[in-house]
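The structure follows.
The complex appears here minus one protein chain, its other protein chains still in place.
Letters A and B mark the chains in the order given here, with residues in each chain numbered from 1 onward.
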Amino acid sequence: MSDSTAIVNGAPAEAHAHPPYQRHHFESMGQQVDATSFAMWLFLLTEVMFFGGLFTAYLIYRNWYYPAFVAGSHQLSILWGTLNTAVLITSSFTMAMGVWCAETRRKGALVLCLTLTFLLGLVFLGIKTIEYGEKIEKHHVPGFHYSVQSFVNPQSDEAAKSYGDKPLPLDMARHTEVYFSLYFAMTGMHALHMIIGIAILAFMIVRARAGAYTTGHITFVENFGLYWHFVDIIWIFLFPLLYLISRHG
Amino acid sequence: MSTTIVSLPDQATARVPKTNFLTKENGLLSWLLTGDHKRIAILYLISITFFFFIGGALAGLIRLELLTPQSDLMATDTYNKVFTMHGVVMIFLFLVPSVPATLGNFLIPIMIGAKDLALPKINLLSWYLYVVGGILVLYTMITGGVDTGWTFTTPLSTHYLNTNVLSTGIAVFIAGFSSIFTGLNFIVTIHKMRAPGMTWFRLPLFVWSHYAASILMVLGTPVLAIAIVLVALERTTGIGVFDPSKGGDPLLFQHLFWFYSHPAVYIMILPGMGVISEVVSTFARKRVFGYTAVAFSSVAIAVFGFFVWEHHMFIMGVSTYSTLVFSLLTMLVAVPSAIKIFNWTFTLYKGSITFETPMLYAFGFMGLFTIGGLTGVFLGTTGTDIHLTETYFIVAHFHFVMVGGMLMAFLAGIHFWWPKITGRMYPEKISQLAALVTFIGFNFTFFPQFILGTLGMPRRYAAYPAEFQILNVFSTAGATILGVGYVLPLLYLAWSLKYGEVAGDNPWQATGLEWQIQSPPLTENFLEIPVVDREAYDYEWLERQKEKEVTTSVG
Partner (left out) sequence: MSERHDPHLSKHDQLLHDLHDNLEHVVPPKVYIAVGVVLLTLTGLTVAASYFEMGVFNPIVALFIAVVKATIVVLFFMHVKYSSKLTKLTVAGGVFTFLVLVGMTLADYFTRAWGRW
């Protein structure tokens, strides 16, 4: 690195004495790390408020159309949902471990952790694809030939029958479309954030293999970790709100 | 009244410094790929001025149409498009970024003693997002416009119109992120990059105002974003979230929309108030009275501003109990704004007041914002709001605070810091004339609208009952005068770039850190990061500095 040779040679180092990763407008690495970390937290706040609008909509309509929300929730697979939650929690764990690897300069372990996080993220999306596919098949996608058959006549539907659902009156059955709108909007927005995260992870794996994060400059990994954990937290709330409304008979 | 505090260097020998942020690098790419907060500020200044005049032209069309009671200049649908685009352009492309993105970007690092904002690349990204948003708005205008009103009220915007709601929504979404990133940058910078000795309570009040506005930008704008996303989904796929026939509630959109759009008005006005604090102090030669109160009231406005949004929805079908709560909270939010007006007034008391152009605009601000703010109390009271809402009273109210208030503050700031940004003074006499013309034009344009509103003329109508015509004619006449007042600065400020007097470091003999460096500043602002050991607005310190200069030159 040019800086270390400059230090050996003496004089030029004085004029340019800061770590190679430090940007010129910062007075010290400490200031830079502090500032970029704080910036990531503020960005996460904007994400909280962004999802907040969707959660507000959800709470209102769940309150208004509770029977429709219960019926809609029964259409979601508890198996896939729980599995996905476990997958995401594990990926959060591997991401946290990745940060630890970067902090303790374990390059190989860091690459492993990032790769595991990446793969778990893909598994999550794969399961979501399966779930979305099921919804498409059953015509439970709002705006696209939405069908209330499963709710007006629960006997015709496997999932509804297994919960012993009673038939809903037609207007309440039509309100299941609102439930599914929110289901797709919220999980879709969440999935979009996952896709962006996975793309950045791919970039990070390449950089990590080149040793970029194991020389003491770990802010990128740390800040990305914050983003990934945040996406996990959103799912932590989505899961009970969408899947677990009422599974008792 | 020929006293002035302006102190310029000897014009025979003075030169604008050869090395400064403008001359550091040349070529288009050095501007388009810059990280320098000062260059980005100028990029913003050019873009928002462009959109201001587009919004202004649309305003001209509105006033022309309203000269006669019939809808005769344009079809009513076209009129709807004109006032919608006027609102969208003026609010999202002019008012929201005006002071923060130009003066805030330029000055905040210098005022706190830093070399740049914390995230220069994000700053540049902000500008590009703004430009993309602006281009999309232009595209919308060219391809037929949108006629929902800038408020995109559902279900009109989702179910009953075939105009460009989607492209406008996307434009606003993108411009919103420009705003979010600017606010984020400011918050990080103000927290983390203050020079040694620059404690929170030594910061200029301009910085406090921007800090408060930035909190609003970061926390409020995302909710607008999700509201737009939901409208887009509703329009394209019919998900039903705002559709009563599917069980949705159109009011939900309004809750989400106004949750941002009310704090948005504070995003617009707080930076302007910051400008006024600086200008009033400088031209009264006095510390701002009650510094702590002004600082805390800025943050209070930001916090309380989140609790009052439903006052835009009193007649829309919300519950009566919630209107009581929101009305009460609206009364509370008026208090910190009033505190600032009191403090500026007490700053003037026993000050040595001079009437350079920035101060003229500041006086205009204080009077007009007070009137606008007081009429807000009428609107916050549910009983009177029922009669006054959706009339020209509302139009007058928000133009008083936004144009009489915010736009005057913007012009005050541009004139005040023009010598710092360009190294040259603007021509004082014509600018004072322009300020006066603006003030007169403004009052003629918008005061009649209060009367029109009280008499019952509805807003957003191209045609109106004939008895309202005389006041409308008055208003349009005023608008013509106002237009002249706005074109003049464009002309003489451009002129001053080449022919203005050389300003020197501190033509106003002001106390801020920005006035202790050269005009225009160096790219890195400071050769050495200053160590701050004095309070803001310390005019005694300035006197001692001048004495030191005198004694050293004599010896």
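As a convention for this text, a residue touches a chain if its C-beta (ideal position, glycine included) is under 8 Å from a C-beta of that chain, and two chains touch if they have at least 3 such contacts.
Remember, predicted model here, so these are calculated numbers, not experimental data.
Participant: Just to confirm, in the complete assembly, which displayed chains does the hidden chain contact?
Facilitator: A, B
Participant: Looking at A:Thr56, A:Ser77 or A:Gln149, which makes contact with the chain not pictured?
Facilitator: Touches the omitted chain: A:Thr56.
Participant: Take the complete complex as the reference. Which residues in chain A touch the chain that isn't displayed?
Facilitator: 4, 7, 13-14, 17-19, 27-30, 33-34, 37-38, 41-42, 44-45, 48-49, 52-53, 55-56, 59-60, 63-64, 78, 82, 85-86, 89-90, 92-93, 95-97, 100, 103-104, 216-218, 225-226, 229-230, 232-233, 236-237, 239-241, 244-248
Participant: In the whole complex, what residues of chain B lie against the chain that is missing from view?
Facilitator: 191, 196, 215, 219, 223, 251-252, 255, 259, 306-307, 310, 318-322, 325-326, 529
Just so we're on the same page, only the chains that are shown with their structure count from here on.
Participant: Which of the residues in chain A end up touching chain B in this complex?
Facilitator: 23-27, 31, 34-36, 38-39, 42-43, 45-54, 56-57, 60-61, 64-65, 68, 142-144, 171, 174-175, 177-178, 181-182, 184-185, 189
Participant: Along chain B, where are the residues that touch chain A in the complex?
Facilitator: 114-120, 122, 180, 184-185, 187-189, 191-193, 218-223, 225-227, 229-230, 233, 237-241, 246-249, 252, 255-256, 259, 524, 529
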